[in-house]
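Here the complex is missing a single protein chain, while all its other protein chains stay put.
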Amino acid sequence: MSESALTAPAPRAPEHSGHDSTLQHHFATHEQQFDASKIGMWLFLGTEILLFGGLFVGYGLMQAAHSEAFVAAHHHLDKRLGFLNTVVLLVSSWTMVMAVHSASKDRRKATVRYLIATLACAAIFLCVKYFEYGHKFHEGLLPGMYYSHKGDAVPNQFIFFSFYFMMTGLHALHILGGMVAMSWVLRKAVRGEFSSTWYTPVDLVGLYWHLVDLIWIYLFPLLYLIS
Amino acid sequence: MSHDTTHAERAHGGPKIYTLVLVALLILTFITVGASYVKLGSGMANVILALGIATVKGSLVGLFFMHLRYDKPLNALVLLVSLFMLGLFLLSCYTDFETRDPLEPARLKAPVAAPAPAAAHGAH
Amino acid sequence: MNWFRQLILPIEGSTLARDVDNAYLFVTLVSLFFFVLVAGLAALFVWRYRRRGPNEITPHITHNLGLEVTWTTIPLVLVMGLFFWGFYGFMRAQIAPGEAMEVQVTAKKWQWQFEYPDGMRTLNELHVPLGKPVRLVMTAEDVLHSFYVPSFRVKHDVIPNRYTEVWFEPTKAGTHQVFCTEYCGKGHSDMLAKIVVEDEQSYQKWLIEGDESMKSMPLAELGKLVWENRGCSTCHALDGTRGQGPSWKGIFGQTHKFADGASAPVDANYIRESLMEPQKHVVQGFEGIMPTYQGLLRPREVLGVIEFIKTLK
Partner (left out) sequence: MADVLAVPLHATHKHDASDNYLTNPRGLKSWLTTVDHKRIGIMYLWAILAAFLIGGVFALLVRIELLTPKTTIMSAETYNKMFSLHGAVMVFLFIIPSIPAALGNFALPLMLGAKDVAFPRLNLLSYYIYVVGAILGITAMVGGGIDTGWTFYTPYSSTTGGAVSLMTFAAFVLGFSSIFTGINFIATIHKLRAPGMTWYQMPLFCWSMYATAVIQVLATPVLGITLLLLIMERTFHIGIFDPKLGGDPVLFQHFFWFYSHPAVYIMIVPGMAIISELIPTFSKKSIFGYKAIGFSSIAIALLGFLVWGHHMFVAGQSQLASTLFSFLTFFVAIPSGVKVFNWLATMYRGSISLETPMLYAISFLLLFSIGGLTGLFLGMMSVDIHLHDTYFVVAHFHYVMMGGTVIAFLGGLHYWWPKMFGRMYNENLGRIACALIFVGFNATFLPQFVLGSRGMPRRYYNYLEQFQPLHQFSTFGSWILGLGLFMVAGNLLASLRKPYDAPRNPWGGRTFEWETQSPPITHNFDFDPVLKHGPYDYRPEKLPPRPGVLSPARPAGGHS
């Protein structure tokens, strides 16, 4: 860890440093502030991993206990739609990282373009998810007590759908949250608030977005491809 | 301003690398889906392969898109510790599940509350 | 130490108890030693080095490697010893001898049901022969319970849809208390049972006839005993207050309305039917949660319940 930022005495700051509105008063330098934000975001991502992780652990153990039911149940999912959504998310990750890159290079227009592209990908993902859910609802492939699919050869398939809906549902909520955050960043980008000195929000939202992508990278084979 | 340079330096990578990574990710996705149609030895092998590829993809995202390759090691440490804790949690629960004594009474009587989801559902 | 053992621990009722108690007492000694050490040193320092003036100067001692290694190593060795001792006792408590008599235990809110190898069932009372190992294979019907006999030093959770076990070899004749130690709701603290340990002869006799006292007891008194011991009291009050089931006060001769709309007077036949087929006529306003007592009560005990209800005016 670099201590360079700390060796210089902190400036005696009034409420907010008048000359630079993006530097908060309790930080001495931009680098110190940027590093702090970054570590804060990573810690938050760590908690996200453990939050989803609980679901993964529950899924893993229930899968071990009811493996036949899980295998039978996953045939109700459409691999092609899952694949499509994986590709959409991967592309959105790429547009996101390009947005961050553009912001760091002071390219305002490119930043805006890439952010819009990312938002579009997120919307496509949710649309596909909407059709998938609709199909499940129609067939009665619902979680827990609402499961009403007829003619199952293997019992207990409702547990798979409990996990399917909880995992993809929580993930979809994260996508929605990401879209809200991205719109906020987009607005700032349009107004030209970012510069190569300060583009922390783009960077942080990017990190978050990649994590959402990363989680899907695991969800896809676990839910759609188990055998 | 000194922090300008330090800041810009941190944004490593660049469009070329990002695009390469994206291509790699897409190829790996194709492989995962393809492999799911092929029956490998035991059922376990398919799962391990799928999760293995997912881990490679995850690492690519982490290292390049999330800049861990260029970032301060502290951030990567946070990620690794979280994953370690998750692994610990999974492993411990799994150890318990796999090593439990399957116990049955000598005169086997079905457990009172047999797992009958159909019946259980009927009640709701 | 024996006086202390008796003061602080329940009687030793099984072959497992001695080892647990020895371990308990050993840790007590270790704990006392360390506590006295800490408290004594703290008191000594507070007195010996009390502040005598505002400008006292203290030595600048930052650490002492030898000392720190010592007080890391000694406790480490000690606790490793404790682990192995505990492990040994634990494994002993886990593995029942092969020849053990197997009794099936079913726990439900809020009673214990025991089923003997020959199919006889008892409620909240288990009779076992002295000096013979017994293995209880347990399951629950509703929520988690835990089977605990302090004097045997055995305890294990009882889980729905799964079997767990405890085993013991009683060494003391007499009555031993069973508690439920996994919180299970309103009647948790009343979910008690007794284990009666008796010599082989009395045990066999009990298997056939029931208690000597029960045979000579007046019927109404026997009925009261059944109410107390067989789980009736958990749901049926005697003073008119409403429980999980109707109070028994003054119901004999009354007409009860049932959930299905029918009604019938409470007479001997109805009481017998309620005991054997409780779901047949559930009184209006109550849930049909009463378990059947078919095969659980000796004939004289059924008569006793009927007589007892008659006496409740």
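Order of writing sets the labels: A, B and C. Residues in every chain begin at 1.
Quick note on the criterion: contacts are C-beta pairs under 8 Å (C-beta built on N, C-alpha and C of every residue); 3 or more make two chains touch, one makes a residue touch a chain.
As the structure is a prediction and not an experimental result, all values here were calculated from the model.
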Displayed chains that the missing one touches are A, B, C
Options A:His25, A:Lys109 or A:Arg187, residue touching the unrepresented chain:
A:His25
Can you list, in ascending order, the chain B residues touching the missing chain?
74, 81-82, 85, 88-89, 92-93, 95-101, 113, 115, 117, 120, 124
Missing-chain contacts on chain C, rising order, are 7-10, 19-20, 23-24, 27, 30-31, 34-35, 38-39, 41-42, 45-46, 49-64, 67-68, 71-72, 75-76, 79-80, 82-83, 85-94, 142-144, 146, 148, 150-151, 153-157, 159-162, 164, 177, 179-190
May I ask you to list the residues on chain A that touch the chain which is not drawn?
1, 3, 5-10, 12-13, 24-27, 32, 35-37, 39-40, 43-44, 46-55, 57-58, 61-62, 65-66, 143-146, 156, 158-159, 162-163, 166
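Following the convention adopted for this analysis, only the chains that are shown with their structure count from here on.
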Distance between chain centroids, defined by C-alpha means - chain B, chain C (Å):
44
Give me the residues of chain B that touch two or more other chains.
115
Please output the residues of chain B touching chain C within their complex, sorted ascending.
103-107, 109, 111-115
Touching chain B in the complex: which residues of chain C?
102, 104, 106, 108, 117, 137, 139-142, 160-165
State the interface residues of chain B toward chain A in the complex, per the touch definition above.
1, 3-4, 6-8, 11, 13-15, 18-19, 21-22, 25-26, 29, 32-33, 36, 39, 43, 46-47, 50-51, 53-54, 57-58, 61-62, 64-66, 71-72, 74-75, 78-79, 81-83, 85-86, 89-90, 93-94, 97, 115, 117-118, 121, 124
